[in-house]
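Structure, as structure tokens:
All protein chains but one are shown at their positions in the complex.
Chain naming follows the written order as A and B, and within any one chain the residues start at number 1.
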Amino acid sequence: MQQPIKKIGKQTLQFMQPPVVLSFASIVGPMEGKGPYGSAFDYILEDTLFGEKSWEKAESKMLRETIKMTLQKANLTAPDVDFMLAGDLLNQIVAANFAAREITIPFLGLYGACSTMAESIGLGSILIDGGFAHRVIAGVSSHHHTAERQFRFPTEQGVHRPLWSQWTVTGSGGILLAREGNGPVITHLTVGQVVDLGIKDSNDMGAAMAPAAVDTLIRHFQDLNRQSLDYDLILTGDLGTVGLKLTWELLKMEGYRVENNLKDCGVLLYHPEQDTHAGGSGCGCSAVMLCGPILRRVVEGAYRRVLFVGTGALLSPTTVYQGESVPSIAHAVVIEYIPPG
Amino acid sequence: MVSLLTAFVIGGVLCALGQIIMDFSRPVVTPGHILVGYVTGGAILSALGLYQPLIDIGGAGATIPLSGFGHSLAQGAIASVKADGLLGAFSGGIQATAVGIAAAVVFGFTMAVLFNPKG
Partner (left out) sequence: MYNQNLKNKYNALFNIVQRLKEKKEQAQPQKEKTTIPSNLNPVEQEELQKQIDQQAYQWLVQQHQPRTTWLRNTILAFLVGGIICTLGQIIQNYFRGFGLTLREAGTVTVFIMVFLGAFLTGLGIYDKIGKYGGAGSIIPITGFANSIVASAMEFKREGYVYGVGARLFNVAGPVLTFGFIISVLIGLLYYFFT
């Protein structure tokens, strides 16, 4: 018997048996721990090396520990999980690959730049709803120092950061999805298209990603025939203050009413006086906010329906040197929760 | 005392100029471009005889910025050509700047071995 197609409209998938979020965990660096949501994270690193010899090792360990912590919270062990979907920002996604080396779960590595959290949740939900898995764990990480030296300058080089540049977040988040259980559910996924409106400044990622976020949001609203106010919270990944303002402007131009329900992880994560300029960025930015404060609030019942839009700038240092513009992508996942009773 | 003041002003102006170039040509001009531009620019100005007056006024204010490095390269090459002929064109610039370059490599290596980046 042929299964019905679960795609609605042009780019949105509707899950028949919405996967359940069994548990979630987050680890952040010392600077993120001093931010406004410091107390909502599971573990705050004392220093950026995390007892390792290099920052790359530290990032990998962070992701590994986050995955373990997520499993622990659900009282499960590695053999109970069918797949692990993970990614990060490093070349050849080594942080995820090396974390997977220590964890005996079948592994699929993903790269969606800073949108990887949304991408991994979406693909994990597809695996579960498609009947290919009982439980899937998704995790991503980023590290300020590893990303900075890969994408920009060595950390000790005295350079001026422009006011619209963003601060790569040190942190990792993990989320465990399952076919059965109690908890928030993933109901829809909107897969984004790559959009490029010709922004060439690799510091100006918010501006590069805003059109992608808007494109995915509008597609999502059209496909599901929803309005922005149907959501208690629309949470974008790492647009920063500049990108958030642009997204706001573009959505308003298209006639979508956005009010206080449009928020951005990069803007929320730090205090303004922490001098990050336009806010946070990186895989870890959306991951720690989602797997920390936001899902906590969802479970508390503060948000009934959240639209999580992971945004990613798909650049590499090589493309920047070659004068290419920054293509961007955004994926949206809908998280719903009706607290029992 | 006057030499300190002129060094401050000339050095400051050279740096401020670089900052203006960087701010108004983002994101094309990076610190690397500025360093290369100042060395070549300084060498060309020096060859045209336009950099020496700046040093006469500014002292370290004109020799410490990298354009002063370019000046040493140019003047070294010219002096060597005068003394040794054609081969001097190849040896002069490097000879004149050898102390600075070797110091940069040796100190660079030593510091990199001694210290770890703090982030």
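The rule is short, and it goes like this: contacts are C-beta pairs under 8 Å (C-beta built on N, C-alpha and C of every residue); 3 or more make two chains touch, one makes a residue touch a chain.
These numbers were taken from a predicted model, which means no experiment stands behind them.
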| item | value |
| --- | --- |
| Contact residue for the chain not shown (choose from A:V195, A:L269 or A:I335) | A:V195 |
| Absent-chain interface as seen on chain A, which is shown | 53-54, 56, 149, 153-164, 193, 195, 197-199, 204, 207, 211, 214-215, 218-219, 222, 241-242, 245-246, 249-250, 253-254, 278, 325 |
| Interface residues of chain B (partner: the chain not displayed) | 3-4, 7-24, 26, 31-32, 34-36, 38-40, 43-44, 47, 58-61, 63-70, 73-74, 76-78, 80-81, 85-86, 88-90, 92-94, 97, 99-101, 103-105, 107-118 |
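Operating definition for what follows: only the chains that are shown with their structure count from here on.
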| item | value |
| --- | --- |
| Chain A and chain B, separation of their C-alpha mean positions in angstrom | 45 |
| Chain B contact footprint on chain A (complex, rising order) | 48, 55, 144-145, 153-157, 159-160, 162, 200-204 |
| Of all residues in chain B, those that touch chain A in their complex | 22, 26-27, 31, 117-119 |
